[in-house]
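Removed: one protein chain of the complex. Kept in place: all other protein chains.
Chain nomenclature is as follows: A, B and C, assigned in order of appearance, with residue numbering initiated at 1 for each chain independently.
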Amino acid sequence: MQPITTELVNQTIIKRPADSYKGTYGRILLIGGNPHFGGAIIMAATAATYSGAGLVTVATDASNFTSLHAQLPEAMVLDYHDTDYLSELLTDMDVIVIGPGLGTDDDAQAILLTVLQNVQPQQRLVIDGSAITLMASGSFDFPAAEIVVTPHQMEWQRLSGLTIADQTPTANHLAQQDLGVIAVVKAHHTTVYTDDQVWFNPGGTPAMATGGMGDTLAGMVGGFAAQFPDFTNAILSAVYLHSAIADDLAQKQYVVLPHQISRLIPVYMHRYQQKS
Amino acid sequence: MQPITTELVNQTIIKRPADSYKGTYGRILLIGGNPHFGGAIIMAATAATYSGAGLVTVATDASNFTSLHAQLPEAMVLDYHDTDYLSELLTDMDVIVIGPGLGTDDDAQAILLTVLQNVQPQQRLVIDGSAITLMASGSFDFPAAEIVVTPHQMEWQRLSGLTIADQTPTANHLAQQDLGVIAVVKAHHTTVYTDDQVWFNPGGTPAMATGGMGDTLAGMVGGFAAQFPDFTNAILSAVYLHSAIADDLAQKQYVVLPHQISRLIPVYMHRYQQKS
Amino acid sequence: MQPITTELVNQTIIKRPADSYKGTYGRILLIGGNPHFGGAIIMAATAATYSGAGLVTVATDASNFTSLHAQLPEAMVLDYHDTDYLSELLTDMDVIVIGPGLGTDDDAQAILLTVLQNVQPQQRLVIDGSAITLMASGSFDFPAAEIVVTPHQMEWQRLSGLTIADQTPTANHLAQQDLGVIAVVKAHHTTVYTDDQVWFNPGGTPAMATGGMGDTLAGMVGGFAAQFPDFTNAILSAVYLHSAIADDLAQKQYVVLPHQISRLIPVYMHRYQQKS
Partner (left out) sequence: MQPITTELVNQTIIKRPADSYKGTYGRILLIGGNPHFGGAIIMAATAATYSGAGLVTVATDASNFTSLHAQLPEAMVLDYHDTDYLSELLTDMDVIVIGPGLGTDDDAQAILLTVLQNVQPQQRLVIDGSAITLMASGSFDFPAAEIVVTPHQMEWQRLSGLTIADQTPTANHLAQQDLGVIAVVKAHHTTVYTDDQVWFNPGGTPAMATGGMGDTLAGMVGGFAAQFPDFTNAILSAVYLHSAIADDLAQKQYVVLPHQISRLIPVYMHRYQQKS
């Protein structure tokens, strides 16, 4: 196991070239938020936007449009039941995040299927939350694309077949190799599994143990993946900064709220960006 | 009467164990907010979330979903008229808060009945606001559970039969013994009655005399009860910090708004947590 | 003409008695906000709440409930078309504010009529914005109550019959005597007319010349009137602090937004409250 280092993050968060525009920093589509769990996709989209993704679109239940726009006017919206429009938009995206607050009902399954059928090999796909549970059901196959899954330990149990007690780095890595996708297994110290490496995140605090923290990480992973060329390093840097911010906030707070992390992403990305 | 002390609060707010996750900090369901009083359940849920409850769900009138999510995406929502879903969720909860903005009409009574019929002995139940008025009507019995009521003096009059003038600590304690549930009687100096003790809260300021302050306390009591093993100490610590925050804000403000208290809960819990 | 003085404000904003509760600080109903001008009643209610009114209710078009609650959960709501409920609530109120964003159509007239028919002599009534224009139409009479009107110069022209050029303190005072209600005539230096006195406000800045500023003042006047026994002094103190806050903000801002004033009311009321 290797730690994710400050150096890796510094090298990943490149200085933005002067002559760039919003398209340079990627188009990202976040899909989730059913009528009960709308807050999850709001938190994910907030994190993606504050991470600097160039253009952020949210596909969600229409009942969530207003609450999203009331706090994040930067995001565009569509009804995730509008399959034609969803399919059309999918082809334009650099990164797709699916899962936060998606749920597991028939609608959720249909939406996931639309994504899996339309994603292209060069696109990056972040599969989170209930979309992981659906993938674990055996009814869906991972498509050809750059894919990362971001399960917590119970979701990883469903996907890998490993009980939480059996989720050692070695076992997790073997399971990841079987799946063929990058895996971020969220825990006190999160571990990340790629084809050739096992990483662990040095940070993390129990002050982060609150609802929405995973949605925020999924949005950050998506936002970083939209901007930085190396997919693995983008993921690792998002994981690292997500907990670095929380660790700092936890110096003065018993619990850290997801939106507090998102608000600080631009400051921490500046602090950790490439020097000179 | 014993004062609630800083030491009691310090011992209650334990340092979070490193290897914990959101489930460790409890599942809480807050029920209330009719079409007129939706803000009350928003304020209660905000307080519960900022208190660090692991997973927060709000059962309310559907007209309140958007305004809730616009400021608190961390909370999940359901329509409190959906009795089947409500009953199902109730069984999963560690703490249930009922009352903020619930009202007293037929719908409110039906919802309260659903809660009373489904609550389990090991669950913690916070009964606040109009739910207290309903309990006082004589049409409902306290179920077997860990229960606290959080009346202001007029609600306590309805529930205990004691006029405000007669609400001495001794009379209140006798009334509490009859009811068999913990009672937080809100006043300038709030008093708390348990089976074997009478507590008084040293803090409190007239700057707190504003709408929504009680809803915020109910949410804090719920949030603390979701995390800390000793129910009485959780209640006492919430009462203490609620006014400690207000007292500090009142050094510079003529009136203290409920959301200002909620925003500071994480900082005060950190400051008052277990040392070493 | 007499200036409104710091001393007058100090004597008006009494230290809150320790043993008080939200009812001590008044029940206020704010009425306005049609489907086009919903923001006006939101700004007025925000000012009333931050002024420390004990219980704030807003009667508005139902389309405004969500945007109000998304930023001000402290307020309760009702549909101002629900005449029965409105009439019932009116009897419970200490202060009624009508006008911000009300408009002048048939609905607005019907609502104004309901208020004028139900208001009681001991209640305080703040008539602002389009409600002033309606009063000026000649179709409505001032009821027996403690009344203040808060026109800008054009509205005062409609109500008093004085063209703006003719609005001298002497002429205004005569017009006020005819009307028999207190008049706050908003201008660069606002003047206030009571039966026996003409006051002028020393503060005021052109940075306040922006939409919503008058709605905010109406809410403050209502909030102060809900708490302080002397009606005239409550009005004068609200006028004074509204511009005192703006003057301070304008030291660093080219324009001052209404919500920025409201956020600071609790701090300024503390600073200007009764000494010792």
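The rule is simple: a residue touches a chain if its C-beta (ideal position, glycine included) is under 8 Å from a C-beta of that chain, and two chains touch if they have at least 3 such contacts.
Quantities reported herein were computed from a predicted structural model and do not represent experimental measurements.
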item	value
Which of A:L8, A:L30, A:V56 or A:V221 contacts the chain that the document leaves out	A:V56
Hidden partner chain, touching residue among C:A40, C:A53 or C:A218	C:A40
Given C:H152, C:H173 or C:H242, the one touching the chain that is not displayed	C:H152
Residue touching the undisplayed chain, where the options are A:I13, A:A44 or A:L162	A:I13
Missing-partner contacts on chain C, residue numbers	35-40, 42-43, 46, 63-64, 66-67, 70-71, 152-153, 187-188, 205-207, 209-213, 250, 252-259
For chain A, residues in touch with the removed chain	13, 16-22, 24-25, 49-56, 65-78, 265-267, 269-270, 273
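We take it that only the chains that are shown with their structure count from here on.
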item	value
Shared interface numbering between chain B and chain A [over half = same, under half = different]	different
Between chain B and its twin chain C, rotation from the CA superposition, multiple of 5 degrees	90
Length of the line joining the C-alpha centres of chain A and chain B, rounded to whole Å	34
Chain A: positions in contact with at least two other chains	66-67, 70
